[in-house]
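Yeah, one chain of the complex is gone here, protein chain that is, but the others are all in their spots.
And then subunit A:
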Amino acid sequence: MKYESVIGLEVHVELFTKTKIFCGCSTEFAADPNTHCCPICLGMPGALPLMNKSVVEFATKAGLALNCQIADFSRFDRKNYFYPDLPKAYQISQFYIPLARNGYVEIEPNGQKKRVGIRIMHMEEDAGKLVHEEGGSYSHLDLNRAGMPLIEIVSEPDMRSAEEAWLYLNNLRTILQYIEVSDCKIEEGSMRCDINISLRPEGSEQLGTRVEVKNLGSLRAVRRAIEFEEKRQRDILENGGTIDGETRRWDEAQGITIFMRGKGSNRYSPEPNLSPIIISDEWKEDIRNHIPELPNVKKERFIKEYGLPEYDASIITASKILANFYEETVKYYHDPKIISNWIMVELMNVLNETGEGIKDLKFTPKQLADMLIMIDKGIISGKIAKDVFREMFKTGKNPEEIVKEKNLIQISDEAELENIAKKVIENNPKSVEDYKNGKEKAMSFLVGQIMKETKGKANPQMVNSILTRLLKEI
């Protein structure tokens, strides 16, 4: 029998508001342990939560960007359970009446547009962190993270493969980064993902028994964990076994999922210390007006407006900073495709080599445009431009300055180039003869020699025409 995977994701995203969700403590990352704590986030007697309004704003923005319906009335509940990193023995979350519902994220598996539904999106507080002492019989507790604002985004079980889940997560992350509510760094824990996965015979409408996989530390891990679970569950089913509804965790080192715990029931109760969240239409509209152009819209626009191929457009719009950089450059230079080529090839290369991010770029769009204009004007060759580009990347200097400093100006002097060409012809009689005998390759060898002579500064078009003329004359 052929099986089909049914996958849903629960994604927790840390919002980067300046202060925690229910107190004034800082949300700064990587501070010394337990330095951003107060009686409220430590769950001390009589401490009461205070709602941070900007968390509601950020969460609403996220809900709108994910095409959700925003509830004008929502409420907080408590999820009661005991764990050392949970100071109050309950997590303040939204359960009965969440902030947002019924949204979607668009993905394009194999070039086919598809919508992954979002069932709910709600606000909640994060727990602290347990740091287990290596080989020790005790653990340290860091409560800086306790009370950090989170949104939980629960998808519909609409994904059918690891690839679709990966695309969904990627697009989700891009959208949230675009609207600047989170940096979504999976590695730093500001985006965390749990997988719900079940298998069913292909064509069946019924859902199989669902297994939850927790602790995914990277996009790659999500992909691998899904692939592992698909195989594990298929093996069980094919051998006539049944799937247990359980929670498993992903072991990155071994590349397998491991049993964590069985299904348990939860205790939810309304949070009595917080007023309901009331969002007026005006507030909602105000937040909506602050949502920037989202990546998929931007991509379509880039294709239409700049005539970019779909591939270029999707890569450039995948990052808001890159897209902005691109559009800024377009203002100063006439050919959008040439800009795209430089970004897709040279820029991506240096970024990959150095491991730096777009946001750390030292040069400006204007400087890139100036460099491209210098090529057009014949001041530098395309080849030289690559060196200039690397220097700009390294130092942020103006291209004119770099060209001047390094003496990279193109030689376009007819007489000078002719002299060099003559010398090269004289020194390479064999190549000249080969050329005469119809070997085109010999021509490029001679061009190469001239370039070598001029340290790459010779104007290539002029070199070509001069050489052709001189060889004809021989």
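A few notes on this one:
The rule we apply is simple: contacts are C-beta pairs under 8 Å (C-beta built on N, C-alpha and C of every residue); 3 or more make two chains touch, one makes a residue touch a chain; residues count from 1.
In this text, contacts and distances are computed from a predicted model.
This figure omits one chain of the complex; the name its UniProt record holds, of "PspA/IM30 family protein", "Sugar ABC transporter permease", "2Fe-2S ferredoxin-type domain-containing protein" or "Glutamyl-tRNA(Gln) amidotransferase subunit A", is "Glutamyl-tRNA(Gln) amidotransferase subunit A". Interface note: of A:Pro87, A:Pro295 or A:Pro399, the residue touching the hidden chain in the full complex is A:Pro87. When you scan A:Ile97, A:Leu141, A:Leu219 or A:Met451 for touch with the missing chain, the hit is A:Leu141. Of the options A:Gly46, A:Gly136 or A:Gly355, the residue whose C-beta touches the omitted chain is A:Gly46. The chain not shown here is touched by just one of A:Ser54, A:Thr247, A:Asn273 or A:Thr364, and that residue is A:Asn273.
Not every partner is drawn; the one left out touches subunit A at residues 39, 42-51, 78, 80, 82-84, 87-90, 141, 143, 265-269, 272-275.
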